[in-house]
Every structure is written in structure tokens, then in C-alpha cells.
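Heads up: the structure comes next, in C-alpha cells.
Only a single protein chain was left out; the remaining protein chains are all shown in position.
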Amino acid sequence: MSEEQVKNLEKQFEERIARDEKIEPKDWMPEKYRQTHIRQMSQHAHSEIVGMLPEGNWITRAPSLRRKVALLAKVQDEAGHGLYLYSACETLGISRDELYEQLHSGKAKYSSIFNYPTVTWADMGAIGWLVDGAAIINQVPLCSTSFGPYARAMVRVCKEESFHQRQGYEIMIKLANGTPEQKDMAQDALNRWWWPSLMMLGPTDAESIHTEQSMKWKLKRKSNDELRQQFIDQTVPQADLIGLTIPDPDLKWNEERQSYDFGEINWDEFWQVVKGHGPMNKERMKARVGAWEGGEWVRDAAMAHAEKQQERKEKQAV
Amino acid sequence: MSEEQVKNLEKQFEERIARDEKIEPKDWMPEKYRQTHIRQMSQHAHSEIVGMLPEGNWITRAPSLRRKVALLAKVQDEAGHGLYLYSACETLGISRDELYEQLHSGKAKYSSIFNYPTVTWADMGAIGWLVDGAAIINQVPLCSTSFGPYARAMVRVCKEESFHQRQGYEIMIKLANGTPEQKDMAQDALNRWWWPSLMMLGPTDAESIHTEQSMKWKLKRKSNDELRQQFIDQTVPQADLIGLTIPDPDLKWNEERQSYDFGEINWDEFWQVVKGHGPMNKERMKARVGAWEGGEWVRDAAMAHAEKQQERKEKQAV
Amino acid sequence: MKDNLYKYILGIADNSLILGQRMGELCGHGPSLETDIACTNISLDLFGQVRSYYQYASKIAGDGRTEDDIAMLRKEREYLNVLLVEQPNNDFAYTMARHFLFDVYHFLFLTELQKSKDLTLAAIATKSLKEVSYHQRFSSDWIKRLGDGTDESQQKMQTAIDFLWTYTDELFHQTEADKAMVSEGIGVDVTKLKQAYYSKVNSILEESTLIIPESKYFQKGGKQGIHTEHMGYLLTELQYMQRAYPNMEW
Partner (left out) sequence: MKDNLYKYILGIADNSLILGQRMGELCGHGPSLETDIACTNISLDLFGQVRSYYQYASKIAGDGRTEDDIAMLRKEREYLNVLLVEQPNNDFAYTMARHFLFDVYHFLFLTELQKSKDLTLAAIATKSLKEVSYHQRFSSDWIKRLGDGTDESQQKMQTAIDFLWTYTDELFHQTEADKAMVSEGIGVDVTKLKQAYYSKVNSILEESTLIIPESKYFQKGGKQGIHTEHMGYLLTELQYMQRAYPNMEW
């Protein structure tokens, strides 16, 4: 293709997006669009999969059968999200094995929040309430992103996430209204998850890359700082409602902005965790790589069995 | 050596034993004596080592620090017994590796009692009281057996075992005098360990092999049935004293014999367990073989390191 | 009667509880995302069943104990599950073999339990049967895949089947509560399921090119609350929160 032809295609492509048309896998797209989507969608998929671990940590110890069932269902949903996000990636011509390889080698990232340990049962509440809460704020705009498979996956993901978020908040309500020990447990979880949740919404705009292009492709509609403010403004009243205290002495309602002012985020910690030195980075990768390598003989067997079955069928057909 | 010379040596050998002289590793001995001692001492050693597992099972869950310390010390003693019994075997020209190989392949036996699971904390009491109790009855006569290293090892073993036995009984006393739950736990343990402990003293005399020869070599002084009777007569009053009931409806004091009559032993169960089909046979072997195979690289490294050190020393000497 | 019914329900429920707990351990650690989802789903089904049973048991007991009290606050010696379901997830072959050997029984059992005169139990059975039918398909498929897969997988599956085989016979042991409930037309006579069980199991093993074990010796004890040494550790986790924070709501 001549350079001009490419330019022309690119123009048409950008116009389609501007008209809010969906891009489908078979459509022509710029290589950078493809790569950016693989990167973002797989990062999202990996986050779902790695995100199963901190919650999976409490399945065997859930305090009641009802909570155990709900937690299992939630973790299953996350695996499901992972599954259709990987599928969406695969429509762009990359295999699941390649995606796993990127995760396991550290080339691909996943949400840093999952590198914190789940220390008490209340963390199941805090994760649902705060982490899923922040995730929704990140993801809702993606329901109308330009790439069709991603947008459609996001509609389903957001619906389920919002259920998880309510479920998490409900755990916190129960604890906050419980015995003093339970209330302490809830407050402690909020203390530990608050700042990492704020960091989840990404580096400050000043340090954020990819933003302009992403805006154009509708991969992003608001800046990280705007999303963070939205999250805070939404969450603080929820904490107030159940009598928990946000662990930020600088947090204050700003009448003028009609928004909360808040304290400084420890970006050193953020970058330490992103770079692989968070409390649980090594353990998370060990668990994922361990599952993958330990399961190789199983996948090989399934493949071998399928081939044998196929051969038998063919022989019978002869 | 001529046949006559051998006969002569054998005669002298038997006379030495009859005079209560100790046979030492460097002394001449009939091959069968050597083999019998390797078999019995290694079986004894293996029993100590495998016997660490059912008790080891409660170390992390011991109910108090005092009990945890005592249990650790006991298990350590058992490892120590294993160690000097293996050493005694080695004096007869067999290596520890060969002995392990016999254990792991199932060629060598160990006491069947260790193929029962330790289900509750009270089992730590019952094992000390009953299993060590029965072991002592088996072993005390061995303190004056003919083979010197075995006899000397047994003196030490018996001293420690008798400490363990008291310690076990003391656990039972505490439980029997405790809450109803604790008393139930103690009774339940006695119910489960009583019959296996009786079986520990070996098959009935009618089915027992090796006995005559063993008597001559002082490897045995009383028959299995005599030892069993001794164990029962000694243990029943101990149970009475702390208000526990021996789980045998046929148990009755026989005024004439000045001994207890007791019910029939389920020898089918005995043979099932001896043949490797007890509740924990597979698990015990899996644990031992797993430790051995899993530790191979460690032992190899230790060897390699020692060789390197040796080489360095030699080089320096040059 | 009440006491026997209560014990009878526990005998059923505890199997699903302990098996569900074992499956729950795997979450996020399975050999593929699809198996992770399936195992989590199976665990979920089992805990769902468990809740119905214990809620009913709680009603029968009528002493104020809730489903959670019954599930999580008994002593080890009071759990009545068969030894099979408490066996650990040594590897995926063990996990699937354990499940398969239980599923075939579970399916036959629930099919009969549907006819119980006790309408609550019959209703739980009917609801559960659909789920268990899927479990059985899932685990049977994996027996076939691993049995008739690679040499390595075949060997691993054979090892698992051989190991777990000795725990199958206990499924067909009748307890006192069983006998009482059978005579009331409430319980299932498990002794009558044995033939259909081994016939089904054997046919799948054969199809999977696996050798049917020939052991004459079997293990038992679970139904009397005498468990293997694995059970205690499973319970430390299952019960931790209820023990550490007694009498609280979650």
C-alpha cells in the first residue's frame, strides 16, 4: 500500500471512531491501535486473573457459608472476565499462550493493587467496595470505547463489577455495625486499602503517558486525576455513612469546588509496586507461573487426547 | 574354613551367649545371627523414624507451649533412637542407605501401630501411655540381649521411653480430670489405640515365627502372649485409676490366674495392616520416601562440599 | 427419629462441605482458566447444596444452632463425611479422580434420594441432581483425557485412582442413621448402589485405558468420624473465623 493509501485509510478510520462507529476485528486498523488494544485489554485480563489470588486466599476461611458462596461466585466472575477479555485480545491476532508468556515474563503488567496482601476477612469487603469501586470508575467509560469486542466485554464486566462492589460494601456495613472487633477490622482494612485504591487510578496526569491518543480512540474519556477525584467524592460519603474514617488527615470538603480536597499520595510506593517490588509481587507471579507450569502436563494430555479422538473419528470415517 | 571349624566356632559362640557374654561387632558370629540382628534392629530403627510422623502431626497444633515443647523433645528423642539403632546396624556391615532402601521398597517392616492416624490431641497421650508402654515391655528384656551394641542402645532407649510413657500417661490424666469434652477425647483415644497396642506385641504364639532361636540369642525372653498379658495387667489399673474404660467387654479380673482375661483380638485387622493396607501405610511411606527423595539434592550438595573442602586442604598441604 | 434424621442429613451434607472446601482451595491455581472456572463452579454448587442441607438440619435440631454453627463449629470427630472427599489435591489427577469417584456415587445417591418421603430432602436432591450430573460429566471427561492422554498423564491418573480406590467401599457402608432412615422410607439404601457404581466407574476407567484396581482392602472410618490426618488441617482453615470470632454475624 502506498503511503497515501494508508493515510487515507487512517483518515477514514479516525472518522468512523469520531462518528461513534465500532471498530470490529476484521476491519482495517492502524498497527498502533491494534498494539495499544492488545496491551490494554490483556493488562485488564491479567488483572482479573491475578486478582483472583488475593480473594482466593480467603475462600477456605470465609466466616460463613453465605459469604463463602458469594466469594466463590465473585472469583468465578473474575475468571470469566479474564476469559472474555483474553478472547477479545485473540480477535486481534495474538494467542492466549503468548499473552500468558507476557504476563509470566513480566513484560505485561497487571493492576498493582493485587500486590497487596489480604490480611483479614475485612479485606474482602474493602476490595469489593474500594478496588471494584475504582475499577468501575475506570471501566464504565470503556463500555462505549471504539473497539467493538472490548466495548461489549466491558458492558458485561461493569454490570458484574457493580454487583461485586455492592457486595463488598455490604460486607463493610455488616462489620461496621458489628462488634467492636469487627468494626476495628473494617477500619483497619480501609486504612490499608484506601491509598492503594487511589493509586489504582493511575499516575497523576503530569506523569501519565498515552493519554491524548487514548482519548481520541475513546480508550480514555477522563484523565486519571479526574477519575481519582470522582472516586473520592463518591466513596467518602459511603465511609461516613457506616461510621468509618478515611485515613487521610488532609481530607476536607471543598465548598467552592464541591469536591473533596485530599492529601498527598505516596508515589514512591506506587512506583515501587509497579516496578515489581510490592509486598506480594513475587508471590503473585510465583502462584501464576506455578499454576501454569504445574498444569502443563494436564494441557498436554488434553491436547493428546483430542488428537487421538480425532484420529479415531477419521479412521471410522474411512 | 572347614565345616568342623565352623561348628566349633558356633559352639564357642553359643557358649559365650549362654555365659551372658556380649557379642561385639568384630567378633565372629554366625551369618544368621548377623542377618537376624540387622533385621530386628533396623525394623526397630525404622519404627522410631516412621513413628515420628503420627506425633509430628500434632506439633504445630499442640494445645499449649509446654506440651509443644514436650512433644518436640519426644519426637527428637525418637529420631535419636533411630540414629543409634541405625549405627548399631552399621556395625554389622550394612549402610544406612541400604537400610533406607529396604524401608522404602517395603522389604523392611516397621511397627504397624504407626499406620493408624492421630486424630485428636488425646492421641498424643494414648501413644505415650499405650504405645510406648507396650514398646517398653518389648524392649526392657533387650537391655540384656547378647549383641553388645543393641543391648547398650536399648538401655538408653528404655530409659527415655519410660519417660515418654509417663509423659503420655500424664497427658491422659490431665484430660481425664478435665472438662467433659476433654474426658471424652481421652476415652475416645483409648478406644481407638487399645486394640492396636495389644497387637503391637506381635501375633499369638501359635503364629509367631523365629521364637526359639531368638530366645537362645536373648533377643526374646518371653513369648508374645506373655508380654501381652503383662501389658494388659499393667495398663488396666492405670486406666481404672483415671476413670477411663478399656474398650473390651470381655475384660475381667481372673482371681485364679491373678491376671486379666480379655476379649478376642481382630487378627484380620492386624494382618491387613502388616501387609500394608492399614489406614496410613501409604501415607507414611509417601512421607518417608518423599523426604528422602526430596532431600537428595541436599545430601548431594553436602557431599560435594565436603569433597571440595578436602581438595582445598590437600592443595594447601602441597 | 429426629436424632437419626439430623445425623442422616449431616452424613450427606458433610460430604459436599468437605469436597467443596477441597475444590475451593484450587481457586486460581488450576492448570487452565477453564478448569479454574469449572472447579470454582463445582465448589459453588456444592456449597449451595450444603447450605440447603444444614438449614434443614438446623430446623430439625431446633436448638438455635445456625447452618454456620453446624458447618463450622463441630469437633473433627463429629464430621461424618467419607474419607474419600477429604483427600488432598496432590495434583490435578488426584483432584479429578477424587471427584469422579465421588460424583458417580453422588449421582446415583441423589437419583434415589429424590424418591424420599422427606419432601425437603427430595427437593434438595432434585435440585442438586442437575448440578451433579454436570460434575460427573466434567470429571469423567477428565478421567478420559488424562487416562487416554499422554504417558505421563496416564501414569499420574493411574496412581491417583489406585490411591483413592481404597476409599470407595466406604461409600456403601450403612450407618445406624442410614438404616433407621431407610426403614422410614426417607433414606437411600446405599448398599444397593454399589453394583451400579462399580459398573459405571469401571466402564469409564476402561474407556480411559486405565487399569481397574483389584484391592481387597478398603479404608473406612469417616462415617464414624474417624478421619485421616488430612482432615484436621482442612478444619483449621474452615473453622478459623468462627472459632476466632465467636458469636458474630458476617
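Chains here go by letter, A, B and C, matching the order in which they are written, and residues are numbered from 1 within each.
Here, a residue touches a chain if its C-beta (ideal position, glycine included) is under 8 Å from a C-beta of that chain, and two chains touch if they have at least 3 such contacts.
All figures in this text were calculated on a predicted structure; none of them were measured in a lab.
**Student:** What are the shown chains that the left-out chain touches?
**Tutor:** Within the full complex, the chain not displayed touches A, B, C.
**Student:** From the list B:206, B:298 or B:318, pick the residue that touches the absent chain.
**Tutor:** B:298
**Student:** With respect to the chain omitted from the figure, which of B:23, B:49 or B:157 is a touching residue?
**Tutor:** Answering carefully, the residue with contact to the hidden chain is B:49.
**Student:** Out of A:10, A:98 or A:188, which is the one that touches the chain we can't see?
**Tutor:** A:188
**Student:** So that we can see where the missing chain sits, which residues of chain B does it touch?
**Tutor:** On the chain B side, contact with the omitted chain comes from 49, 52-53, 56, 59-69, 72-73, 75-76, 79-80, 82-83, 86, 121, 171, 174-175, 178-179, 181-182, 287, 290-292, 294-302, 304-306, 308.
**Student:** Spell out, residue by residue, where the missing chain touches chain C.
**Tutor:** 75, 232-233, 235-237, 239-240, 243-244
**Student:** Need a quick check: the contact residues on chain A for the chain that isn't drawn.
**Tutor:** Within chain A, the residues touching the omitted chain are 54, 57, 61, 117-120, 181, 188, 192, 272, 275, 277, 279-280, 282-283.
Keep in mind that, in the parts below, only the chains that are shown with their structure count from here on.
**Student:** Drawing the touching chains as a network, do you get a line, a ring, a star, a complete graph or other?
**Tutor:** Line.
**Student:** Which chain is most central here if centres come from C-alpha coordinates alone?
**Tutor:** Per-chain C-alpha centroids compared to the overall one single out C.
**Student:** Which chains are joined by the largest number of contacting C-beta pairs?
**Tutor:** So the pair of chains linked by the most contacts is A-C.
**Student:** Just curious, how far off is chain C from chain B if you go by their C-alpha centres, in Å?
**Tutor:** From the centre of chain B to the centre of chain C is 37 Å.
**Student:** Would you please write down the residue numbers of chain B that are in contact with two or more other chains?
**Tutor:** There are none in chain B.
**Student:** Which residue numbers or ranges of chain C touch two or more of the other chains?
**Tutor:** none
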